[in-house]
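Dropping a structure here in structure tokens format, bear with me for questions.
Only a single protein chain was left out; the remaining protein chains are all shown in position.
Take a look at subunit A:
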Amino acid sequence: MSRLLQALFGRLPIGWLQLSHNRTRFAAALAGVAFANVLVFVQLGIMNSMGAATLRPYDFFQADVMISAGDANALADGGNVARQWLLQAMADPDVADGTGLFIANVPWDRGEKDISLTTFGVDPAKPGFLSAEIAGDIGLLQVQDAAILDRLARGLGKEEAAAIRPQSPLAFETQGRTVTAYATFAGGGGFGGDGYMLVSDQTFLSLFPARASAAPDHILLTLRPGARPEAVIARLKTLISDPSLRIRTYTAAAEDDLRYQQTKRPTGIIFGFGVLIGVLVGLVIVYQVLSTDVADHLREYATFKAMGYGPRFFLGIVFEEALVLGIMGFVPGLIVGTAILTLMGAITTLPLAMTPSMAVSVFLGTVVFSAVSGAIATRRLAAADPADLF
């Protein structure tokens, strides 16, 4: 390590030698930086998982344009949309097909614990609006009270889920009816429910008698090949006379949902603050270590000053220390952070995992906050007056 740093800096790696001289303090400093990294990783992991969980249900469907109520900030939020606008939209020559999408949560009494399934009511005659995995089983939903169940739903055993097939369906009570799951798909627990379920729109209306077939939660449209979604949306906005409706591309709707979850929902803001606090903790820890180190070596620094070493030399030492702390503290932080996220993911079924982009961004952030701490700590160097040595 010494030789590597010596080759890198072109001088004795005094920062490294200083840090590694007191091994107990060095280990404590690395543990501090690693702790800050773990904090950031966990908060970022939760934030990312919220993003992944938000976007996941959008993957169950395929559409080009989505029409939602004005207050529908998220897929499962907001009011209904009148089906008449679907018919109106179909009048556009570039709209190939359209369907209504119903969404609501149903409870499932699992004995020890109730779980909540976000349930989508879809038209089983329109598999083109569903992902390939789900579309293959959509015919099963023609049967009244049939369902396709999320095999990754929180609280549903792996073996129990694996056993669900048309020849060995799983029946359960919900909303006063017996629903029978004939097939499964890969979903996973989110922040708004423990998993997902797909039923036909007719089954959905049976489960929720208060809902009307004329008022789905969203309208999904597919466009003819070659059609420009922006141009179609512009025409639809003139065609549909309710100006309060949100008419967006399906992708834009997903992005809006994600932005809403991250910036408007308390959970997103809390996790965002968590990341900020992690960074601040790291900043304080590195600053404390460096500034104590500078204070402990003031006489040596003053000696170097007397010998003719200039400010750049001292800045170099402190930055070297900051980099060593940042880089070496990152490695255990990454390992522990990955372990915690994996464990949390297994327990919650949330899509919690260490991603390369997270690792890279936290690493860069660690180097930056270490350098900032180092820059602040160098202010103490001014106290090293060589005249005081005599």
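We adopt the following convention: contacts are C-beta pairs under 8 Å (C-beta built on N, C-alpha and C of every residue); 3 or more make two chains touch, one makes a residue touch a chain; residues count from 1.
Here, contacts and distances are computed from a predicted model.
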Protein name, per the UniProt record, of whichever chain is missing from view ("Imidazole glycerol phosphate synthase subunit HisF", "ATP-binding cassette domain-containing protein", "Multicomponent K+:H+ antiporter subunit G" or "Cytochrome c-type biogenesis protein"): "ATP-binding cassette domain-containing protein"
Of A:Glu160, A:Glu173 or A:Glu300, the residue in touch with the unshown chain: A:Glu300
Absent chain, residues of subunit A that touch it: 6, 11-12, 14, 17-18, 20-21, 297, 299-300, 302-304, 306-310, 386-387, 389-390
